[in-house]
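So the structure is just underneath, and the comments pick up after that.
Only one protein chain is missing from this complex, and each of the others stays in its spot.
Coming up: chain A.
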Amino acid sequence: MSKFKKKKEGGLPPISTASLPDIVFMLLFFFMVATVIKEDNLLIENKLPSADQIEKLDKKNPVSYIYIGKPSANYVDKFGSEARIQLNDKYAGVEDIAPFIAAERAALREELLPKLTVALKVDSEANMGIVSDVKQELRKVNALKINYTTRKGDAVAGAEN
């Protein structure tokens, strides 16, 4: 006597998964086209505010990124929950801005130097104090072209919640 009877014919036919790879490839191509490789590994929370009068950042010109926000959940124990600056993959203080800009400039061709834009990616919950300090530092090193990176959206509604 066999415990395992052969299944009777005539049940539902199995669903064909032959097109599954095609679907997944489609998704893959979508993500490859719509995204860019991460520039920096974020150590901070970075929920950008929204604004609607935005201009595209000219990618032909060099851009340096400064991130500001409170340390992400993994780092709160060590670094507290006050907003901090992140430059390249590290936490940094206000005094590190000047050497950072100098290093960014050193990597550029001379004719591109005046075109360097500093993109400030600041968390919407951060306080203006730290942002003003960074701006003051940038003025000291004469990096005057800045861009407040924002998402596209309604600024007024974004600020109220």
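Quick note on the criterion: a contact is a pair of C-beta atoms (placed from the backbone, for glycine too) under 8 Å apart; a residue touches a chain by one contact, two chains touch by 3 or more; residues count from 1.
Quick note on the criterion: contacts and distances are computed from a predicted model.
Undergrad: Looking at UniProt, which of "Multisubunit Na+/H+ antiporter MnhB subunit", "Nucleoside ABC transporter membrane protein", "Biopolymer transport protein ExbD/TolR" or "4Fe-4S dicluster domain-containing protein" names the chain that isn't shown?
TA: Protein name of the absent chain (UniProt record): "Biopolymer transport protein ExbD/TolR".
Undergrad: Pick from A:M32, A:A73 or A:A106: which residue touches the chain that isn't shown?
TA: Touching the chain that is not displayed is residue A:M32.
Undergrad: In the whole complex, not just what's shown, which of A:V76, A:L112 or A:V156 touches the removed chain?
TA: Missing-chain contact among the listed residues: A:V156.
Undergrad: For a quick check of understanding: of A:K90, A:K115 or A:R139, which residue touches the chain that isn't displayed?
TA: A:R139
Undergrad: If the hidden chain were put back, which residues of chain A would touch it?
TA: Residues in contact with the chain left out: 17-18, 20-21, 24-25, 27-28, 31-32, 34-39, 48-49, 51-60, 63, 117, 119, 121-129, 131-132, 135-136, 138-140, 142-152, 155-156, 158-160.
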